[in-house]
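What follows is chain A.
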Amino acid sequence: MPREQFQADLDRLQDGLLEMGAMVDRQIERAMAALVERDVALADAVIRDDAEVNRKRFDLDNQVLHLLAQQGPMARDLRVVISVLSMVVDLERMGDHAKGIGAIVQMMSDEPLVKPLVDIPEMATRARSMLNNSLDAFVNGDIEAAYRVGQADDGVDELQDRVYKDLVAIMINDPATVEPCTHLLWVAHNLERIADRTTNIAERVVFAETGEIVEMDLSTY
Partner candidate 1 sequence: MAATDMQAGADRGLYVPRLSFRHKKGAAFFAICLAGTLVGVVFLAFLLLDVWRDGAGFLRWEFLQNFPSRFPERAGFQSALWGSLWLIITTALLAFPIGVGAAIYLEEYAPRGFVTKAIQTNISNLAGVPSIVFGILGLQLFVRGTIGIGPSIGGGFGRSIIAGGATMALLILPIVIVAAQESIRAVPPSLREASYGVGATRWQTVWHHVLPQAFPGIMTGTILALSRAIGETAPLIMIGALTFVAFRPESLLDPFTVMPIQIYNWVARPQPEFQDLAATGIIVLLVMLLSMNAIAVLLRQWTGRRYGR
Partner candidate 2 sequence: MVGNVTDEAERTAASAAARAAGVSVQAGVRATEPEPAAEPGIAVEMRNISLWYGQKQAVGNVSLDVPRNRVTALIGPSGCGKSTLLRCINRMNDLIDGVRIEGEVMIDGANIYAPNTEPSQVRRHVGMVFQKPNPFPKSIYDNVAFGAKINGYTGNMDDLVEESLTKAALWDEVKHELKKSGLALSGGQQQRLCIARAIAVNPEIVLMDEPCSALDPIATQRIEDLMLELANDYTIVVVTHNMQQAARVSHKTAFMLAEDDLVGRLIEFSDTDEIFLNPQDSRTEEYITGRFG
């Protein structure tokens, strides 16, 4: 195989991206667990660990810089490397949203839930699967899978709509619930943003494979 070093560097970059994806996935998972379990200590941990996600992002940025400077990637390689560069930004932002959920959990501390958590955990589940599917699509160069991620975003948006309407109804009934309802609205918003970011990754998959820049995010939020 020609350009062994280059290929090894590319592989290492992709591995790093997957690691970061796994880190972010775990952050979302833990933030949701903290919400469901009302576990402030876990929320603290999520907030603390976001720094690690950020470190990973800068580490990958660095790898990309070295690759560009030393290997001069071209064509698909160039598109892949550039895609990684923008994906790590998306992942880092997703990490921030997970951290945001952790912060909301801290603010909620032990206030009672205004409604049972059904749609919000479902949003989280879907967002995480979109995240994993988008990264798989990238690794496998699977454009179809990438487009499916884009479609899945509509479902998350619908869920958020529903959460919004439910919570607004609750607030109208009982203005005392405005604060806890707002907290939950923020959680839903963070999850929606996470799902939205996964479509950016899916767009990058299409770009890496075809060179076309497509816009999958039609979200109005």
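What we mean here is this: contacts are C-beta pairs under 8 Å (C-beta built on N, C-alpha and C of every residue); 3 or more make two chains touch, one makes a residue touch a chain; residues count from 1.
A word on the picks: all candidates are chains of the complex that A comes from, given by their letters.
Just so we're clear, the structure is a prediction, and the values are computed from it rather than from any experiment.
K.L.:
Only one of 1 or 2 touches chain A in this complex; which?
P.N.:
2
K.L.:
Would you pull the chain A residues touching candidate 2 in the complex into a rising list?
P.N.:
For this pair, the touching residues of chain A are 1-3, 6, 72-79, 143, 147-148, 150-151, 154, 206, 210-216, 218.
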